[in-house]
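All protein chains of the complex are present and in place, except for one that has been dropped.
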Amino acid sequence: MQKVVLDFTVVSNLALNESNHLLRMRAEESLLAVAPGQFVNVEIPGSSEVFLRRPFSVFDADPERGELSLLVKVLGRGSRTLCGVQPGQKVSVVYPLGRGYTLPGSEERVLAVGGGSGVAPLLFLARRAGLPPGRMQVILGARSAGDHIPTEAYSRYATLSCTTEDGSLGTRGMVTDHPLFDRLEEFSRVYTCGPLPMMKAVAARATAAGRFCEVSLENLMACGFGVCLCCIEPTVHGNLCVCTEGPVFNINDLKW
Amino acid sequence: MQKVVLDFTVVSNLALNESNHLLRMRAEESLLAVAPGQFVNVEIPGSSEVFLRRPFSVFDADPERGELSLLVKVLGRGSRTLCGVQPGQKVSVVYPLGRGYTLPGSEERVLAVGGGSGVAPLLFLARRAGLPPGRMQVILGARSAGDHIPTEAYSRYATLSCTTEDGSLGTRGMVTDHPLFDRLEEFSRVYTCGPLPMMKAVAARATAAGRFCEVSLENLMACGFGVCLCCIEPTVHGNLCVCTEGPVFNINDLKW
Amino acid sequence: MVNLAVDIKGLHLKNPVMTASGCSGFGTELADFYDPSLLGALLLKGITPRHRDGNPYPRMAETASGMLNAVGLQNKGVDYFIGEIYPRIKDYDTALIVNVNGSTVEEYVEVTEKIAGLDRIAAMELNISCPNVKEGGMAFGVSCPGAAAVTREVRKAYPKTLIVKLSPNVTDITEIARAVEAEGADAVSLVNTFLGMAIDAEHRRPRLSTVTGGLSGPAIKPIALRMVWQVYQAVRIPVIGLGGIMDATDAVEFLLAGASALQVGTALFKDPFAPLKITAGIQNYLEKHHFSSVRELTGKLQM
Partner (left out) sequence: MVNLAVDIKGLHLKNPVMTASGCSGFGTELADFYDPSLLGALLLKGITPRHRDGNPYPRMAETASGMLNAVGLQNKGVDYFIGEIYPRIKDYDTALIVNVNGSTVEEYVEVTEKIAGLDRIAAMELNISCPNVKEGGMAFGVSCPGAAAVTREVRKAYPKTLIVKLSPNVTDITEIARAVEAEGADAVSLVNTFLGMAIDAEHRRPRLSTVTGGLSGPAIKPIALRMVWQVYQAVRIPVIGLGGIMDATDAVEFLLAGASALQVGTALFKDPFAPLKITAGIQNYLEKHHFSSVRELTGKLQM
């Protein structure tokens, strides 16, 4: 798969809530194809403390117009600096990286479950899957209403529901407390991305229900394109690189 | 001498010519006293490649209003980044550092000779010396007219003349080719700051004419306040720290 | 046109910039970005006699101007390399160099003998300096007898260019360099990573599964440069310099300190094009400073 290092110009940087920013950027040229679940490796501009690039899932891409969007959650130094970029600033991006989600067939019913910044690839998936909203259900979990990001724009692509730990929005509890989890047999596929404990809980339920389930891992990475072997995940096929063999894995391949 | 580490806010950043910027900054509080020839040690904001602070002479200071100005010439990575700061950005400054020029008595006639960023402390000296312009002569040297910075504002404090190597402004040649150097006996003091070869040439002429002469050194510094002993200059009193015993030295003390 | 070619005891390089082992996979990953034939040489990922899983996750920690890794020589073994990988890379039009590892002298020799049979492998780099494996690895590289013993046996089994990769985790690296030179090494490459450690203060845990790992990147450059300079003065065989080379200026510094060729490791993670940019930058430097060949720069530090 051809990959490139490309300079993007930040078009806008929108704070979605206390800790999540939507970064839109544009390149001078059209982009290579990018699929939901694939990621990019971003150089943190002008930061004194961040040495390596930082991987982020593609939240949206319009290859023809050269546009790329990322949903960045402030976690540490790199993401904090990145969330401070100003429109006009240049950002160097290595892409497209990794293998994305297996897209569902047009007749399938699909459940996507996300938490935290794991929302990004799932909403991109919803958009690209091209299913009628009724056949793509998305559950997004967060601690509290204020941690949720606005997702109205995606109601065209999926039926969205929320859970919050404090009950301030949607169903109270964890994502797996959502009533849809009692009807897993209605779905042919389950996709998930988010914090590890959440993904493990979702995967356990999907496995129990015998459902196809893909998860997206966020292992620590140095290179992002398969040369350093730092990002490995133990699988039934041995240690595999998350950056090239993943980040999306079928749970049957994982040793969870 | 009391010293502090203080955050300033950049008020303006003016490109004076291709390689020199005038940075004006303001602190929330009034400043400690700063004298001509003293310097500050500036943290380069948000730079990935610059580890230590960078020393710059005070170009102007209004302690009561909390204002400090620096004249920064782009030389390497640190100065380049500093010259890119935007109004509103914070800059951490350690000050006041070093010993400045010995101020002239009010009846003296003074010659100040500067080149490159060495202009900064001399114009501050002109301002603070409080002599009628006729008694303070300033010669500024540069390669070409375009390398000179605008100094009109200082004609209130001194009589200004220029030299350029290509003759495009003022006297053609080096600063020491200026006719005033044939009349050194008219001056009781000679001050100089700028590139080493220039200062050495000026000092040689002043010594030959038996004139009091102070030079300002720009030795490489790590700490700027006397603890690292990196900035030493061999003097008749042994190795002295330029950051605490200088940067201004009487040439009689140097081993030039 | 300046001459960028370098010869290292029979190993011909079209330019002095190689990748570093373990940082460029088997070349196929870089091929997604550009044609690996543009490289001075391709240093392949460390190979052992048999499959190794490597160390558990996490294997990586970022540090100030550098990173720690604890990969631990994950690879599928020399036979898999010969059967599956070699055929896919053998036509790259650049020097291919295998990085050879083992837990015992016998294991090193075992890999060597198999590699010696591969036409298109131009040279071998003997890794006696991996800090991330329990047995072998750095244990050989930190003592003169150890380093000498591996080199001696491998030398017997390998007729082509033999490079020995030195560990910086020693009191006097020149002793080790002389010891391997005496046993017939054609060149030395230095440095491998420094043994380091990172801690997650919040959780009071080591950041690496193995607690310690190998430090690479610009942080180590000043020490690596010093070692290259020392070894250059201590031996007659060519020195290949590496450790924190990020740009052409870094590269020129290593050449001036005495390196005949260079390797680029961690820089690849930030920018896969780094070796090509560095080669172009060296060429600019040579032109600007009126050198006709990169060979003239080696050891040209004015003292």
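Note that the chains take the letters A, B and C in the order they are written out, and that residue 1 is the start of every chain.
Quick note on the criterion: a residue touches a chain if its C-beta (ideal position, glycine included) is under 8 Å from a C-beta of that chain, and two chains touch if they have at least 3 such contacts.
These numbers were taken from a predicted model, which means no experiment stands behind them.
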Among the chains presented, those that the missing one touches: B, C
Of C:Thr48, C:Ser65, C:Asn127 or C:Gln263, the one touching the omitted chain in the full complex: C:Ser65
From B:Ser30, B:Gln86, B:Asn239 or B:Asn252, residue that would touch the chain that is not displayed: B:Asn239
Contact footprint on chain C, counting only the chain that is left out: 63-66, 68, 142-143, 169-171, 194-199, 201, 203-206, 211-212, 215, 217-223, 225-226, 229, 244, 249, 252-253, 256-257, 285, 300-303
Residues from chain B at the interface with the omitted partner, ascending: 1-5, 43, 49-53, 94, 219-234, 238-239, 244
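Just so we're on the same page, only the chains that are shown with their structure count from here on.
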Inter-chain pair with the most contacting C-beta pairs: A-C
Distance between chain centroids, defined by C-alpha means - chain A, chain C (Å): 36
Chain centre separation in whole Å, for chain C relative to chain B (CA means): 47
Two or more partner chains touched - positions in chain B: none
